[in-house]
Each structure stands twice: as C-alpha cells, then as structure tokens.
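And now, subunit A:
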Amino acid sequence: MSRNHVSTTVNGDRVEFLCETGQTLLEALRDELRLTGTKEGCGTGDCGACSVTVDGRLVCACLMLAVEAEGKAIQTIEGMAAGEALHPLQKKFIEHAALQCGICTPGILIAARALLERNPDPSESEVRYWLAGNLCRCTGYHKIVDAVLDAAREMRGA
Partner candidate 1 sequence: MRYEAPKTLEQAIALLAGANGQAKVLAGGTDVLIQLRSNRAAPDLLVDIKAIPEMKSIVADAGGYRVGAAVTCMELIENETFARAWPGVVDGVKYIGSVQVKGRATMGGNLCNASPAADSVPALIAAGAVAQIAGPQGRREAPVEDVVLGPGRTSLAPGELVVSFVLPRRAPHSGDAYLRFTPRTEMDIAVTGAAVNLTLDGKGVCSSARVSLGAVAARALLVPAAAAALVGTKVDEAALARLAAAASAACKPIDDKRGTKEYRIKVAGVLARRAAKIALERARGQG
Partner candidate 2 sequence: MARVVLSSALAPYTDGELELELDVTNVRQLFKALAERYPDLRDHLEAGIAVAIDNEIYQDALLQPIAPDSEVILITKIAGG
C-alpha cells in the first residue's frame, strides 16, 4: 500500500509523517506521532473526545483524513499548557472537580478554549450548546460548565 507523505505543524512544531489515504488525522496523531492525549470515543464524530483545532477551527480529528493536514496548523491537548503553566481552563477543571475518569477531558478543554477565543463571556446556555458535541458520561456536565464559566471570568480579568 503506497503511503502519503504529510508535512504539517502540530502544537507549533513542524512534523512529517507517512499515512495511508484512509487514515484519519486522529490515527496519525495517536499512532504515527504518538500524541495519545487526543482520544477516540466513537470514530464517527459523535462524542468529541478527539477534538483538536486545525488552523484555529475546532474539529473532530476522527472526521478528517490525515492527508488533509498537509500545510495546516494543528493544536492538540499536548500543546495547551505553556510549559509548566497550565492554561486557566486546565487549572479550573482541576479546581472545580470538572473531570472524573478524564477520557473526555482533553476534547472538552480544546472545545472550551475554542469557545472562549470567540466568546470571552458566554452564558451558561452558550457553554452547554457549544459543548454539546462533547459527551461526558461521568459528571452530568455540572462542574464542567462551572469550570468553563469560572475560567472565562478569570481570563477576562473580571
């Protein structure tokens, strides 16, 4: 099977990899680049565990082919903290007990950051609808919503 060569940027680093045409970005991240922080919960775009941003746009990595990453800028959970300094969302998730098993957490953090970049002051309802693509089975979402709202408050300096 001939493989495609892809050059792309992941969390600011130039990377190259080979992939089969049918391989998804999620598979390339996890299996070729060993960035396993992005999770697979369904493989069909229904759970959001594989949320990443591509050129700033929030997407499911399972619904994008790896070959389509050519020349793009990808952000994954591994690039969210600045060195040792956690992103405010990461800090608030720990502080608010907004994670339990943690399998949905990377995807929810990436999605929440994308929300706050567009809307620094979302309402509870806006947070809930924006995160509707991210399933969590442990928390009932209560503490996740609180953590996002609190992070937004802190990031606004309010």
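Selection rule: all candidates are chains of the complex that A comes from, given by their letters.
Going forward, a contact is a pair of C-beta atoms (placed from the backbone, for glycine too) under 8 Å apart; a residue touches a chain by one contact, two chains touch by 3 or more; residues count from 1.
Remember, it's a predicted structure, so these values are computed and weren't measured experimentally.
Trainee: Which candidate, 1 or 2, sits against subunit A in this complex?
Mentor: 1
Trainee: Taking the touch rule as given, give the residues of subunit A at its contact with candidate 1 in the complex, in rising order.
Mentor: Residue positions touching the partner: 4, 20-22, 24, 43-46, 48, 51, 54, 57-60, 62-65, 67-68, 70, 111, 114-115, 129-130, 132-134.
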